[in-house]
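What you see is the complex with one protein chain gone and the rest in place.
Labels for the chains are A, B, C, D, E, F and G, by order of writing; each one numbers its residues from 1.
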Amino acid sequence: MSSYPYNRLDKNDAAVLLVDHQSGLTNLVHDFSPDDFKNNVLALADAAKYFQLPTILTTSFENGPNGPLVPEIKEMFPDAPYIARPGNINAWDNEDFVKAVKATGKKQLIIAGIVTEVCVAFPALSAREEGFEVFVVTDASGTFNKTTRDAAWMRMQAAGCQLMTWFGLACELHRDWRNDVEGLGTLFSNHLPNYRCLFTSYNATQAAVAAATK
Amino acid sequence: MSSYPYNRLDKNDAAVLLVDHQSGLTNLVHDFSPDDFKNNVLALADAAKYFQLPTILTTSFENGPNGPLVPEIKEMFPDAPYIARPGNINAWDNEDFVKAVKATGKKQLIIAGIVTEVCVAFPALSAREEGFEVFVVTDASGTFNKTTRDAAWMRMQAAGCQLMTWFGLACELHRDWRNDVEGLGTLFSNHLPNYRCLFTSYNATQAAVAAATK
Amino acid sequence: MSSYPYNRLDKNDAAVLLVDHQSGLTNLVHDFSPDDFKNNVLALADAAKYFQLPTILTTSFENGPNGPLVPEIKEMFPDAPYIARPGNINAWDNEDFVKAVKATGKKQLIIAGIVTEVCVAFPALSAREEGFEVFVVTDASGTFNKTTRDAAWMRMQAAGCQLMTWFGLACELHRDWRNDVEGLGTLFSNHLPNYRCLFTSYNATQAAVAAATK
Amino acid sequence: MSSYPYNRLDKNDAAVLLVDHQSGLTNLVHDFSPDDFKNNVLALADAAKYFQLPTILTTSFENGPNGPLVPEIKEMFPDAPYIARPGNINAWDNEDFVKAVKATGKKQLIIAGIVTEVCVAFPALSAREEGFEVFVVTDASGTFNKTTRDAAWMRMQAAGCQLMTWFGLACELHRDWRNDVEGLGTLFSNHLPNYRCLFTSYNATQAAVAAATK
Amino acid sequence: MSSYPYNRLDKNDAAVLLVDHQSGLTNLVHDFSPDDFKNNVLALADAAKYFQLPTILTTSFENGPNGPLVPEIKEMFPDAPYIARPGNINAWDNEDFVKAVKATGKKQLIIAGIVTEVCVAFPALSAREEGFEVFVVTDASGTFNKTTRDAAWMRMQAAGCQLMTWFGLACELHRDWRNDVEGLGTLFSNHLPNYRCLFTSYNATQAAVAAATK
Amino acid sequence: MSSYPYNRLDKNDAAVLLVDHQSGLTNLVHDFSPDDFKNNVLALADAAKYFQLPTILTTSFENGPNGPLVPEIKEMFPDAPYIARPGNINAWDNEDFVKAVKATGKKQLIIAGIVTEVCVAFPALSAREEGFEVFVVTDASGTFNKTTRDAAWMRMQAAGCQLMTWFGLACELHRDWRNDVEGLGTLFSNHLPNYRCLFTSYNATQAAVAAATK
Amino acid sequence: MSSYPYNRLDKNDAAVLLVDHQSGLTNLVHDFSPDDFKNNVLALADAAKYFQLPTILTTSFENGPNGPLVPEIKEMFPDAPYIARPGNINAWDNEDFVKAVKATGKKQLIIAGIVTEVCVAFPALSAREEGFEVFVVTDASGTFNKTTRDAAWMRMQAAGCQLMTWFGLACELHRDWRNDVEGLGTLFSNHLPNYRCLFTSYNATQAAVAAATK
Partner (left out) sequence: MSSYPYNRLDKNDAAVLLVDHQSGLTNLVHDFSPDDFKNNVLALADAAKYFQLPTILTTSFENGPNGPLVPEIKEMFPDAPYIARPGNINAWDNEDFVKAVKATGKKQLIIAGIVTEVCVAFPALSAREEGFEVFVVTDASGTFNKTTRDAAWMRMQAAGCQLMTWFGLACELHRDWRNDVEGLGTLFSNHLPNYRCLFTSYNATQAAVAAATK
């Protein structure tokens, strides 16, 4: 069997594109529960920050019904390039956006946004066409329903995009817990409630036994 | 048609019983996504605090595999009666617990816990037997799967428990937005991501128009 | 087996209460697809109009993030009592609303709204307490998810509310096609796409055969 | 609000009826995954044995396509009354069965079987008619699909049967962990894989810390 | 615990009402797969015939888009009272229908039809009001979707209707296999494909062993 | 990583093929709710009209049980080529159809129809074989159930068809809101009820603030 | 865009392989309802017969628990090659089977069986390796659950198998209704209950109008 090149995320070669996570558009997302979706988007943002990946923000018509960028994200990336697109639906059609992407000098692009089949898929396909490696963060990208999502995923897969989730992405970027156990642990504890419970139980048992054996 | 007495939640006559929201047990909950469940439980706790309802905490075997009470809850209610049951599965079988409940002097009991068919249903049925009005916060109570949940709900319904959710509970307790618009709005904004987005969009539009018309 | 009194909808004794079908709140509804929910709400409104049932509109904080009453509904009932509640969450806590309800002189109340467990359930339970017959239009009432809906339905069922859908309601009110075949047929054709297709196929076949046999 | 009598399972007053858990009939069960169903049935059987509840086995046409009683169950209760019904579909129509039930002298009957709407519901309703308290173990009872199950549950609920699961049943019977921590823990560890994992993690941490602090 | 009267189906005291199983209306049913629904309806019809229950057929506007009664049913009951209602939506509003029902002299009514919340629920509630025992064959009754079905079931349950399925009904009517093993076996084999497979396997093994041991 | 050619929809190079959206066939569609499906099909038709794409209509046996083309579509495209196929199941087997397609001079074909695995997949595969770029509008194409749909999607994906939805298609064709904000906004408002609500809320807030600041 | 060769089913170049549709194995299928599965398998068999495709039957251990070939299939193909494999799990490992396949001289193989990931996938992959075109009839192939099915489909898709359903297969083979309207119509009427209803409605209307216009 022929081998397959594993295009693996590398924190030194990756940039994050957050596309249209706006308050109005968020209310159109029906393929995740609101809690799940909020958590996934903020987890991706936290991961981008934690790995110090160059991050680019863009919005579509943020003064209209689409609403402003979700404030939490805006606050996390105060110095990030921020392209409020005047009308281009595909962010890649906006020169400033592409310029900002290319200015990062990275060849791996991590993309998430609302809605999946448009704001994510369009720049993903454009980036693929220009030879970038594209990693779609599927669970930080939302759309109208699961049927729409399925079609969008299949179109992106066929174009050579890699379908990821925020957790897989963080793990692939980190590579080795020893690089920073506490930092990664905190990221997971904050965004994986069940993992947090494992930590809680573990720490409690440790403390109890330690106390008992003193 | 005969009328039906509406046993309506009254913030002056209600107490909250949080039963066995422990780190180990939380990992057994499969009828909600972890994000949804964490959000619901903390929303209920926030509501209890916001309405200053007497709140009673209890745990089962917290030094064993069941794990300690989820730390967020423990921190929110530092002065609440806290009954670490030495073995009683039904909290109502524990004298201290019942004493604490009765000490509140309330006749409406709001109950949530893990797992639904045991830690919630058992004290709920016991309380019904003693004539309390019982309000089960269904979405802050979790269990192994939806089949188990359905059976537990039907058993409690048959016993005259009222099936609520944290949001319905908060609304029924608050009664009128004018009692405190900001307080209730903050509670909702923190635990209903889509409602938060409505606020965000609304405020942005308001600000923009105000700025434009200055 | 003892008999059971069939509290049957009677177009001469029924009023419709549309509670908080507002643009912002609509975006919180996740237990129906947006198309289904829009269709159901407008179908109920059309039915109310068709049967000339006294209809009462009410909203909660319509100048804030909850948004205005959906325009289609406002336009359909220009002369209906319209109570923009200043803060009462349970519409029944608003004197003007209850006055308007009682002014209809009807003892059957048809209720729908957003969200089910609050804006529908609260006035439904209050009305039951005062001895009204309550008919909840479940498919024109929406909420955050199916778990919440299930709990709300069970609470209302336990209180003696009758769970209906817009189609069942229209049929129970109409009683006999001969009262107006075309009117009811139009209502169904406009809101049941598959029924409309039955009409289309039927008419086409009729026309074709008639033409052929001329 | 009027109080409600909590008919609580009492290990001194309960008998278990296992109805038609036969190899052929098991293959008709489609409302549980095969692994889940097998586990639930054996968990119920283990619980019956653990609490030393009088247990009655019965089968329908076991020499035909329905197949023999599942061997694991037969082996667990070698001395239990075993009624191979010659044709009665409702086990309660079989005199020997009813005689065996009454011989236990218990007034609480725990029933599970295949299929839910027949082999469980029929004797459950018959027993209710004779004044027994009936506890249906819903997750150790299977049938053709979820629609059938839903209907069966609602019929039994309406007849005053209490809908339980094997875990709720075991907890309600045991009442207090202190009666036997190890025994109940073993039962749960054997039939709740996730609970078993909690034990494993807990014990490992304990051992590790203990070793470290030696 | 107070006892509960088990209103048990009795083949000497039951009549079957098949309401509006028409070709057009069948195409509106979306809460069952078409194969499942067809099978369930024909199974009920076969059962009615097998137990020689008086059966009443009725249709609504069968010359219009609703279409004619499904031919298979018409052929099975050539001599059954057949009421083509001129317009009454609730079959019970049709004097001929009620007359036919009462002419059977039965006090147990088995009802199925399309759609559940109208053609089934309305006559079911009317019959309950007149003191009949009502058995709804839920799986031979179809409607637009599961939400509608759930509401209809809950309304009928609240009115004291018993929710059945065709298989439960056949078993409750037959009571004892010994009354006619082959007849009931054939009914099941024709409408439960998996049961048929049990027969096939059983017979094959029997034949093989018999042959081998000759 | 090798680049991938993004075959992007171009309104100057695309034609729309609406295949067999007939009243009878529509009643066979069970993988969408009727409201969703009707909305999706009309949204696609509106988009085709809005972008002035050459559109070709075709039907199969429209004088038989398949029924006539849905009237709404017929009225929207009075001058479109209309091929009532005399028997070819694959529209591409019909010379007139292919001639009409080729007469558009477009190399991008947008296809939707009933049923997905036949009326859509067959011409889609035929067009791929002749070198056309094929865009399947998955949500305006319906079939018997989700299993059938999944298989059809995978077959078409493997053949290089791009899986789209009507919303993604409209966005990819429009490219830039500035080309016509109002036109695209109207299209979305008419077919995305939740987007419409965003507009409603936004406009109301704008008007209110403007009025207040006058 | 490069073109793609449409390997289209051709009734002159296709053979059907029915693999292990045995009574015991059928009872293991849980990814379809029993009615749906039975209908799909018999529909495929009817189609094979209708198009007079060479059909090959094979079974695995039919004298053991797997049970005999479903009798309906055996009776439909009395003269078909019938390979009762003595032990080969992959039918393609059986020389007689491959010989029978090759003796048909066809290069398109239509495969269905139980269970999908083994009895279907193994010979499908083997046939692909030898250069056959493989068409998997997904809905006449069953397995333990949907997860297993999904994995099996993806493995076969990756190997170049085309995923079909019995209806798509029949349509692709027939090509043009004019080849035989009645024959194909009968096939569909017998296995698509909703299509049958379209025929029924159509014929009834035709007859009624014809009678009226006489």
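To be clear about the criterion, a contact is a pair of C-beta atoms (placed from the backbone, for glycine too) under 8 Å apart; a residue touches a chain by one contact, two chains touch by 3 or more.
Because the structure is predicted, anything quoted here is derived from the model rather than measured.
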| item | value |
| --- | --- |
| Chains still shown that are in contact with the chain withheld from the display | A, B, D, E, G |
| Absent-chain contact - pick from G:28, G:84 or G:208 | G:28 |
| Absent-chain contact - pick from D:179, D:200 or D:213 | D:200 |
| Which of E:14, E:29, E:173 or E:198 contacts the chain that the document leaves out | E:198 |
| Chain E residues touching the omitted chain (full complex) | 198, 201-202, 205-206, 209-210, 213-214 |
| Contact set of chain G toward the excluded chain (per top definition) | 5, 7, 24, 27-28, 60-61, 64-67, 86-90, 93, 115, 117-118, 121-122, 125-126, 128-133, 144, 147-148, 150-152, 154-155, 158-160 |
| Chain B residues that touch the omitted chain in the full complex | 27-28, 30, 33-34, 144-145 |
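The criterion applied here is as follows: only the chains that are shown with their structure count from here on.
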| item | value |
| --- | --- |
| Chains touching both chain E and chain G, listed by label | C, D, F |
| Which listed pair, B-D, A-B or B-F, duplicates the contacts of E-G in over half of its pairs | A-B |
| Of D-E and C-G, pair with higher C-beta contact tally | D-E |
| Distance from the mean Cα position of chain E to that of chain C, given in whole angstrom | 31 |
| Junction residues of chain C - those touching two or more other chains | 5, 24, 27-28, 33-34, 65, 67, 144, 160, 192, 194, 198, 201-202 |
